[in-house]
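Here's a structure for you.
Missing here is one protein chain; the remaining ones are kept as they sit in the complex.
Right after this comes chain A.
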Amino acid sequence: MSTVSMTVNGRKVSGECEDRTLLVHFLRDNLHLTGTHVGCDTSQCGACVVHLDGKSVKSCTMLAVQASGSEVTTIEGIAKGQDLHAVQTAFKEHHGLQCGYCTPGMIMTITDMINRHGSDLDEETVREELDGNICRCTGYHNIVKAALDAASKMGAGQQQVAAE
């Protein structure tokens, strides 16, 4: 057993867990943040993607102790109160989800993508970088649309801030 301390969605947390506990289980079982999902046992589906120190990672392929001392952001941490994050809004507007199982991972992967590419994000890059996120329902088309729309809106927002 180890004591694990990290900052999750801006809040300092700590808890006891076995060294073999995966980060996703620590988030779901210890912190009751059940938005992060588990969709496979082969590290391929991306339902479990969270941000570790600002970068997308698969929380099913990382031990909670590995993340100790880091900042973790989950799907629960991106909206501001009742105001959805731009990527969440775009998923809603473009019908980017059906059953919703893959959605938290998709959104965390896409926010990371936009953080790196900004409004330059193009369709080819979105499709290439969704390599590690599997969706059984949508056929991806509306997910890609949502990603591009959010990228252009977030990019425009950044320019506005810069111009002010």
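Just so we're on the same page, a contact is a pair of C-beta atoms (placed from the backbone, for glycine too) under 8 Å apart; a residue touches a chain by one contact, two chains touch by 3 or more; residues count from 1.
Basically, contacts and distances are computed from a predicted model.
Student: Which of the following is the UniProt-recorded protein name of the chain this complex doesn't show: "Xanthine dehydrogenase family protein subunit M", "Exporter of polyketide antibiotics", "Transport permease protein" or "3-phenylpropionate/trans-cinnamate dioxygenase ferredoxin subunit"?
Tutor: In UniProt, the chain excluded from the picture bears the name "Xanthine dehydrogenase family protein subunit M".
Student: Using the document's definition of touch, tell me which of A:Val57, A:Ile107 or A:Leu121 contacts the absent chain.
Tutor: Looking across A:Val57, A:Ile107 or A:Leu121, the contact with the absent chain belongs to A:Val57.
Student: So one chain is hidden, and I want to know which residue out of A:Val65, A:Leu121 or A:Ile143 touches that hidden chain in the complete assembly.
Tutor: Missing-chain contact among the listed residues: A:Val65.
Student: For the chain that got dropped from the picture, name the residues of chain A it touches.
Tutor: 2, 18-20, 22, 41-44, 46, 49, 52, 55-58, 60-63, 65-66, 109, 112-113, 129-133
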